[in-house]
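What follows is part of the complex, with its chains left where they were.
Naming follows writing order (A and B), and every chain is counted from residue 1.
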Amino acid sequence: MEISIRKLEHIFLCSHCNVEYDRSTLLECIELIHKGTSNINFDDINTEVKLFGKRLSAPIIVSGMTGGFRGAEEINKNIAKAVEELNLGMGLGSQRAAIVNKELEDTYRVVRDYTESLVIGNLGAVNFIKDGWDLEVIDRAIEMIDADALAIHFNPLQEIIQPEGDVNFKNISEKLKDIISEYKKHRDVPFIAKQVGEGFSKEDAKELEYFDAIDVQGSGGTSWAKVEYYRVKDKEKREILKNFLNWGIPTAQSILEVKSSYNKIIIGSGGLRSGIDIAKCLALGCSCTAVALPVLRAALKGYEKVVELLSKYIEELKITMFLVGAENIEELRRIPYILKEPLKSILVERGCKV
Amino acid sequence: MEISIRKLEHIFLCSHCNVEYDRSTLLECIELIHKGTSNINFDDINTEVKLFGKRLSAPIIVSGMTGGFRGAEEINKNIAKAVEELNLGMGLGSQRAAIVNKELEDTYRVVRDYTESLVIGNLGAVNFIKDGWDLEVIDRAIEMIDADALAIHFNPLQEIIQPEGDVNFKNISEKLKDIISEYKKHRDVPFIAKQVGEGFSKEDAKELEYFDAIDVQGSGGTSWAKVEYYRVKDKEKREILKNFLNWGIPTAQSILEVKSSYNKIIIGSGGLRSGIDIAKCLALGCSCTAVALPVLRAALKGYEKVVELLSKYIEELKITMFLVGAENIEELRRIPYILKEPLKSILVERGCKV
């Protein structure tokens, strides 16, 4: 199947069907504490953060989703306009299509016509093995969109369940370590290790310490096994897929696993659906958060809908900060919270100090 | 919207709709122990307590709810007559309306035509900032109803979700500390820090040590987010509110949090709906308990209904005392109980010794 048709199908499915995990993000195991006196002025609340050299009005970025086919421009444009208006950040979908076919570059580059805010490029880790990608590809990806940072996505589940998948991940993190350290000599752009909805473990995070940031993209939101389940006709294949619908590390667990073995920037993501979810990720120690699916659905309806959605998240985040008595993001990252079961026991089992 | 119309709307909604939390008070995690021999005579049971200088026949007060509009007299009168008949205590709703408009004073003062029992005044903490209230306002509030004590309510959730809300709580507890200590030089009336259904944390309680009592008013009963949810027409605002429907510290948790960092009088409240609930609060260490919503509903039907309801609570309290073998409230406060999950783990997480 042609790559652009598959991408269209993904977007169609994500927009119309239930493509989310039945199992939760485990963020419901994190309980923020009502501060009965609040002690702050709502109008003083400041949600600003600095990330990858850019100042954002709130610690929210749109996760990388699309590009590489006719139609993607519209989506990317809508996200870019909203992100510019609210001064947030955004990622782009895998740039492989444009690496392969230069004519598709504008489906990504379009965002720079609309925003000067934080824009993050996106390449697949597995392609550095399969397609033998090198420093030049990284250069092209960054320059194509004047990227502030580059996300390398690791997606073994997605690859193994797709008929067209690339499944050779042998020594992938060693290989990337070499390429990235080589590239850094040439240009100091931040690199982000990113999942696509299955999360990283603490062992992964240790292995990926050479990355400047980890975007956990844990499970509980968009489920690639579910998306694929809709596409598969073959009964036996569907039976197999069914067994993996709940595979992955829930977002709250993934954040705390990564935090226990990795000292740099952590982005909380995967299934975030409200400003309270966002606040919880920050309270767990993340520097920023990211959202994909709900933004995609909004972007298909127009840029105003994206503004509306992200404004709602910011408003909820601010209300939460008011109710826990945190005036800014640094304070929010230090508030007490309750860690409930089953997450608490899971972390004990995993040997993660919390 | 005019304040008196909003108050009427609140009362209407509280009376006809489900305005209570879906999440519980966590009082179901407290299990009293059947005493198989009882060893006491039911007819000897004494439920008397002394509170703020008045002797009550049972440790139950009606939480402050109303006043400040035509129609409130009737409700307050019904509560006052019942409280007098049973020799219990009662609070009044926020007296701000009468502070602003002297003509409305009789909607509060009416209670003194019917009861000489314990009556508690009520002012909003946030107004000491917003309206620059001073010692004189306190004086007026107390004298208006010959108050035995004055409750200062902290209601950040309520303010932030109301379109008309006051949201500057900056340094609110320091400010109140000054005002109260100043006022105490002049007249030694007890001050009570009170929530309106979201509870205080142990950190709050430490901050509020200058109050003579804390009325926890934890979550599990009347939910202001739910009340507001009925009032809001705007779809986006409703979406935001939805996320806060379960916000707050459950009553049982709030009592034990406060107890762990505060040594004075604790009033157990928020979602108490039976004499067993009341007995549990006392077993947890409270000196008294308070009930709002069910009393409001009864008061709208007539004073006899209030007597009936409160008598039922007292009867249930006495049966519970008989079954745990406690002859008086002091004994009840020392009986053993079982602390069950999830409350037990929550308190461990919160570092509260129990």
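Convention: a residue touches a chain if its C-beta (ideal position, glycine included) is under 8 Å from a C-beta of that chain, and two chains touch if they have at least 3 such contacts.
It should be emphasised that the depicted structure is a prediction, and the values quoted were computed from it without experimental measurement.
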Taking the full complex rather than the 2 chains in place, the copy count reaches 4
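The criterion applied here is as follows: only the chains that are shown with their structure count from here on.
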Two copies, chain A and chain B, superposed on Cα atoms differ by a rotation in degrees, nearest 5, of 90
Whole-Å distance, C-alpha centre of chain A to that of chain B, is 44
The residues of chain B that touch chain A in their complex are 125, 154, 156-157, 160-161, 167-173, 193, 195, 198-201, 203-204, 207-208, 219, 236, 239-240, 243-244, 247-249, 341-342, 345-346, 349-350
Touching chain B in the complex, chain A uses residues 31, 33-44, 274-276, 308, 312, 315-316, 319, 322-323, 336, 338-341, 344
